[in-house]
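Below is one structure, written out as structure tokens, with a few remarks after it.
Only a single protein chain was left out; the remaining protein chains are all shown in position.
Order as written gives the chain letters A and B; numbering starts at 1 within each chain.
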Amino acid sequence: MTTPDDRRYSGEHEWAFVDGNNVTVGVTRFATDSLGDVVYVDLPESGTEITQFEKFGEIESVKAVSDLLAPIGGTIVEINSEVIDMPEKVNEDPYSVGWLLKVEVADADSQLGKLMDAAAYDNLTAE
Amino acid sequence: MNAPYPGEIDRRLLNERSVSGRIGLQLQELDVPEQALPEPGLLRTDEARLPEVSQQEVVRYFTTLSTMNFSIDANFYPLGSCTMKYNPKVNEEMAFLPGMAGIHPHQPDETVQGALQLIWELQRDLGEITGLPGVCLGPLAGAQGEYSGLMIARAYFEERGDIGRIVALMPDSAHGTNPASASMAGLEVVTLPSDSEGNVDVEALKALADERTCVFMLTLPSTLGLFEPNILEITNIIHEAGGLVYADGANLNALLGIVKLGDLGFDIAHSNLHKTFSTPHGGGGPGAGPVLVSETLAPFLPTPVVSRDGHTYRLDAPDKSVGRVNGFHGSFGVLVRAYAYVRAIGAEGMREVSENAIINANYIRTALSDEFGIAADRACMHECVFSPQAQKAKGATALDISKRLIDYGIHPPTMYFPLIVPEALMVEPTETETKDTLDRFIAVMRQINKEISSDPDLLHDAPHDTPNTRLDEASAARKPYLRWQPEQNLTASD
Partner (left out) sequence: MTTNVSPYIPNTDADRELMLAAIGVNSIDDLVLDIPQAHRFPALDLRPALSEFDLVAEIAALASKNATPGDYACFLGAGAYRHYIPSVVKSVVARGEFLTSYTPYQPEVAQGTLQVGFEFQSMICEITGMEVANAGMYDGPTAFAEGALMACRITRRQTIAVLDTVDPRNVQILDAYARHQGIQITVIGHGDALPDDAACLMFQSPDQFGAIEDMAALAEKAHSAGALAVASVNPTSLGMFRTPGECDVDIATAEGQALGVPLSFGGPYVGLFACKDAHKRQMPGRIIGRTTDTKDRVGYALTLQTREQHIRRERATSNICTSTALIGLLMTTYLAVIGRSGFKKVAELCYHKAHYASARIDQLPGYAVKSGGPFFHEFMVECPLPPAEINRALLGKKIIGGHDMSDRSLNGMLICVTEVNTRAEIDALVAALGEIARPRQ
């Protein structure tokens, strides 16, 4: 699967996609491949403030657990309840049905500037 | 009922066999006049839906279940770091003597002198074997012994007013319980890298050891099965920095009569009696995890320890005890077995245990390191860690190799641990296996290596003949199904 070039990426394998006023956040295919079958996603409630590059939740496979680090900071306006009930959605397509959060971001441009584009991210993970 | 098929095992749960009216035991009649019942508001309104089955059904059910297990009694079980050695049968008989299994933990000391003497003797023997004379046999498992040891370290520094020591240093190859126990003890976990040989990085340790160091926790031999060649320098570095050195005794089976932890500068250790001292693992407990300390730290041991006054033994609380970590005096039944083991082995036998454990592990290491790749290419102690990366490149993971071993009747080694070794397969044969068994294991591993090229699906689909093939652990974790429910059927496809 190719890395979508319509969004920005963090070195911690999360993506941020600008969707009107909000930014949608998820994990990359590289992350799900190294994690294996996702069995549980622990996300904060809607309304929670998150900070760029800081932990906002956890994602678990059968025998591993990883921190989720926010690619962008802001206020959570929506969480993907589907992945709470069916974590396998994250494996199915981490870039679409497997999204995690929608975040209201005040200074999107400056924060997005600290992230990579798809080509740079592919370079990073190709190593 | 579904159509039966040859080889089918009746896996129905007890409640799925239950028939109203059946009993498994005739209970005695009430032999006193019936007494007034308490007010109904206190009484249970529903009934516990326990099974109603006859006695033979119970026996057959559990016997059938037992046959679905691999065990030391039936299989070679080279599970690294777990020391799956033979569990002597006489030890079971001793633990179930009425005078041992039947005594109550609150009986006055004068009525349990035999039990207290046994505990006292075992305290002394373990102190002698490890060179750490302060011993409390109370902790119920290695992790509890470990937590007790860390509480002792904290209490020791607290008493000296040295309260800034809040760091537990440990190598990146540490068992998971080390950081988990350290965190319970309120310590900050700082991990230090291993060098390319699998040893503690001494320079890194020097840089990290300082006035914040409470303990350095080290498994010896390491989880790579290696003896730390710089051990005296390491314990010295920590002592110079004012800290204490903790030995995770999981791998003590390599050291009996070979070296004493106390002589190397360790201050605190725990020992897993269910590993080194042959008490059965029981499918995951009960264990026993005595905590052992230097003379200086003995006053901080948990309560109780057994002390002796002439020929009289009593349960005692050490002066500055860190307190109680469990209900009574430890896993006494396990202690009886360990005592029986120590007495059957004796002084000379101890060294023989470890020497043969070391020879057996090196024999396997030498025979298989060419084909399977070894984490550290030097003499190992009681276990060795393979790193089959060449096999992984061909599409066979450590998991696949492990599952294929099952088809040959061999329990898989410990997989994917230590975390620092890619595709780790940790093999601990123990001293109780014959050379024939080891030769067969070596032959099987070589055979599997050939299968990777000739018929890789034999590995991917393994195991084949077990009651279950590979289980869907992802679904189990996504939709946890954790108890019997009356409306659910056995057959998932129904």
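Operating definition for what follows: a contact is a pair of C-beta atoms (placed from the backbone, for glycine too) under 8 Å apart; a residue touches a chain by one contact, two chains touch by 3 or more.
What you are looking at is a predicted structure, and each value in this text was computed from that prediction instead of being measured.
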Of B:I358, B:I401 or B:V427, the residue in touch with the unshown chain: B:I358
Sites on chain A contacted by the missing partner chain, in the whole complex: 39-40, 60-65
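Note that only the chains that are shown with their structure count from here on.
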Mean-CA-position distance for chain B and chain A (Å): 38
Footprint of chain B on chain A - complex, ascending: 36-37, 39-40, 60-63, 86-88
Contact set on chain B toward chain A in their complex: 416, 473-474, 477-478
